[in-house]
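As you look at this complex, bear in mind that one protein chain is not there, while each of the others sits in place.
And then chain A:
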Amino acid sequence: MATDAQLLEWLCRMGDNALVLGHRMSEWCGHAPVLEEDIALANTALDLIGQTQLWLGLAAEVEGAGRDADALAYRRDVMDFRNLLLVEQPNRDFGHTMMRQFLFDAWHIEMLRALKGHEHEQISAIAEKSLKEVTYHAERSADTVIALGDGTEESHTRMQAALDRLWPYVGEMFLSDDVDRAVCDPAPLREAFDARINAVLAEATLTRPDSDFAHKGGKTGVRHTEHLGHMLAVMQFLPRAYPDAQW
């Protein structure tokens, strides 16, 4: 059984993953390669930001210190964020964006499945609602990875480069500490994750990197990459410059 402090920490991990990746996806709005893809990316971003409201809303409730989801999202600094290093990586090209999404979705869907029957009623309810959205995200990102990996010479090269660059951020998703184990240990999910991505990468004619070296420190808050602070500077500018602005 998780203590309130562990629960708060864990909820921030889930909420911050959705928030940071949601913001990264929203950076494509108006810039995607085709109109249809632009709308799809924005939809994914909105789904994730919706999930953020639920996770961070519950986190604020557990904390009981008078903060709400907005305060957690917009008034914490980089060292207080608990997201995985993977999701804060910059968009770079469309291939990197979709590979990052694919790797995260493959973890996210297994995590939410595991949480669906959780004894904590609100956690299981949020997981159940999110799972429907994430099932679609996972289908779409896998299809894109296959289409581009098994596409032209250039798209294949870009997807392999994206996979090679992002692979060292995969391991952190399955590391577990006392906080994870108190709510839901991600380590046993690795097998289903591997099966899913191996099948997709094979169909995409992409080569899974050999090394299992893993950067870590994002979800424990020990060490984020240099990218997160810059992202927050953009994301948090408005509510920090105009506190409590309404429109």
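In the analysis below, a residue touches a chain if its C-beta (ideal position, glycine included) is under 8 Å from a C-beta of that chain, and two chains touch if they have at least 3 such contacts; residues count from 1.
Definition applied: contacts and distances are computed from a predicted model.
Engineer: Out of "1,2-phenylacetyl-CoA epoxidase subunit B", "Competence protein ComFC", "Multicomponent K+:H+ antiporter subunit G" or "DNA repair protein RecO", flag the one the UniProt entry gives for the chain missing from this complex.
Structural biologist: "1,2-phenylacetyl-CoA epoxidase subunit B"
Engineer: One chain isn't shown here. Among A:Ala2, A:Leu19, A:Ala40 or A:Met235, which residue touches it?
Structural biologist: Touching the chain that is not displayed is residue A:Ala40.
Engineer: Identify the residue among A:Arg82, A:Arg140 or A:Lys219 that touches the chain left out of the display.
Structural biologist: Hidden-chain contact among the options goes to A:Arg140.
Engineer: Spell out, residue by residue, where the missing chain touches chain A.
Structural biologist: Listed in rising order, the touching residues are 34-36, 39-40, 43, 136, 139-140, 143, 147.
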